[in-house]
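The complex is shown incomplete by one protein chain, all other protein chains being positioned as in the whole.
After this line comes chain A, so read on.
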Amino acid sequence: MAEVEDTLKRIQSINGVIGTIVVNAEGIPIRSTLDNSTSVQYAGLLHQLTMKARGTVRDIDPQNDLSFLRIRSKKHEIMVSTGGL
């Protein structure tokens, strides 16, 4: 438990990281360093995209699964680590 907290803190303290959101299986943010509205917005949008991406990957090969998703935009980069490792 403490390990998890430490890791979370370390990730957040890396230079360049704007915010961290932990989302449960339904897409509801359970822990976040951003404000509530932003968290909910990000969580909802990214959850949909992650589901779609996972569906795509598994449609091609059902034994495969999505492990990581990166969205690089002009201003930022969003990284989503899903549970499919």
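In the analysis below, a contact is a pair of C-beta atoms (placed from the backbone, for glycine too) under 8 Å apart; a residue touches a chain by one contact, two chains touch by 3 or more; residues count from 1.
Assume contacts and distances are computed from a predicted model.
Trainee: Refer to UniProt and select, among "Ubiquilin-4", "dihydrolipoyl dehydrogenase", "Dynein axonemal intermediate chain 4" or "PAT complex subunit CCDC47", the name of the complex member that is left out.
Mentor: Result for the unshown chain: "Dynein axonemal intermediate chain 4".
Trainee: Mind listing the chain A residues that contact the chain we can't see here?
Mentor: Output for chain A: 1, 3-4, 7-8, 10-11, 14-17, 22, 24-25, 30-31, 55, 58-60, 62-63, 67-68, 70, 74, 77, 79, 81-83, 85.
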